[in-house]
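Only one protein chain is missing from this complex, and each of the others stays in its spot.
Take a look at chain A:
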Amino acid sequence: MSGNGASSSSLNMISGEDVVNNNLSALVVDDSPLLRLLHDIHLKKYGLKVQVAENGKVAVDLFHLGASFDLVLMDKEMPVMNGVEATKELRAMGVTSMIVGVTSKNGPGEQQAFMEAGLDYCFEKPLTPEIISFLLEELNKHNNKN
């Protein structure tokens, strides 16, 4: 699967609309406890079941053990296994979850390398309610098709 995501500037934003999903699951992969907590609570507010992982290897191991998630929020810079490596590995395993890169502001080249690893989208952290709404709308569309 190749990443075909959009940058935040080309989004069709859904603003001010709450999308509550009681049957979607998410994995937050970030080495920062602060960001893990922030995105964990944010996604739970939208009704998702959330797990967290502190680096790419923990995330990959979860999938190896048979876990599955509709959405993966993947930080780029992490110790042990970074987001680029983890994304490549997950796609090589055949993981079809929506994988969304979450980065601090980097140069366009760095974001492109992350996208090419197999992301669906890549956004600057932290994710805003509008972006999370957009992602959940996309997830729902994707699930309705299947």
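By our rule, contacts are C-beta pairs under 8 Å (C-beta built on N, C-alpha and C of every residue); 3 or more make two chains touch, one makes a residue touch a chain; residues count from 1.
Simple rule for what comes next: contacts and distances are computed from a predicted model.
Hidden chain, UniProt protein name from the list "Histidine-containing phosphotransfer protein", "Sorting nexin", "Guanine nucleotide-binding protein G(I)/G(S)/G(T) subunit beta-3-like" or "aspartate transaminase": "Histidine-containing phosphotransfer protein". Among A:L37, A:A67, A:A92 or A:A113, only A:L37 touches the chain that is left out of the view. Contact between chain A and the absent chain runs through residues 32-35, 37-38, 41-42, 45, 77, 104, 125-126, 128-129.
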